[in-house]
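Note that one protein chain of the assembly has been removed; the remaining protein chains are unaltered in position.
Per-chain numbering from 1; labels A and B assigned in written order.
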């Protein structure tokens, strides 16, 4: 059976706890093997990827979930707009040229869309 | 002709008035017989389903719209997370194990997605 596919869109930093809870519930409910999950952060939400003390809880979740097969993406336009050097981001973060483009392309390939 | 299908996602309590207005406009515009509408509440938004004085206006709308054929759902994870006993909720509320899973599955079956 074909996997369910979903892309999560996060643009506000304060939505990260909700997004992570949503994603964990989805994985727990369906099992990692039956759903493909991508998380695309743009706007201010990319700030949470920076290796800083305040982000440790988020980044620990990002690392664990990446190891489970989920993909976390950052929009390069947003990184540039916030003066973030992408080289400082954790290795598991995938950089895409434009988060919005990725959101459109993923939906065009059958991904559902969720804005937590 | 096949019905249009749409799932509304609400996660913040304060979006209920906007969601209800959106839904009423959609029903008025298209007619109940030509659109299938499901509303999935997760996160704090499930608090509005509790039979409390502050929620009377919302719950009256939920009851009326349910009688018109719309389906209002509550995420069980969110009910548990907010210590809400699902037995106290109005009968017309449908409980689903995970609201997010439902949102993905519905889109996979051709439902549009709207976050009011």
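We adopt the following convention: a contact is a pair of C-beta atoms (placed from the backbone, for glycine too) under 8 Å apart; a residue touches a chain by one contact, two chains touch by 3 or more.
Keep in mind that this is a model prediction, so the values were computed, not measured.
Even with one chain removed from view, chain B keeps its contact list with that chain: residues 4-6, 18, 21-23, 25-26, 28-30, 35, 110, 112-116.
On the side of chain A, touch with the chain left out of the figure occurs at residues 9, 11, 42-43, 75, 77, 97-98, 100-101, 103-105, 107-108, 113, 115.
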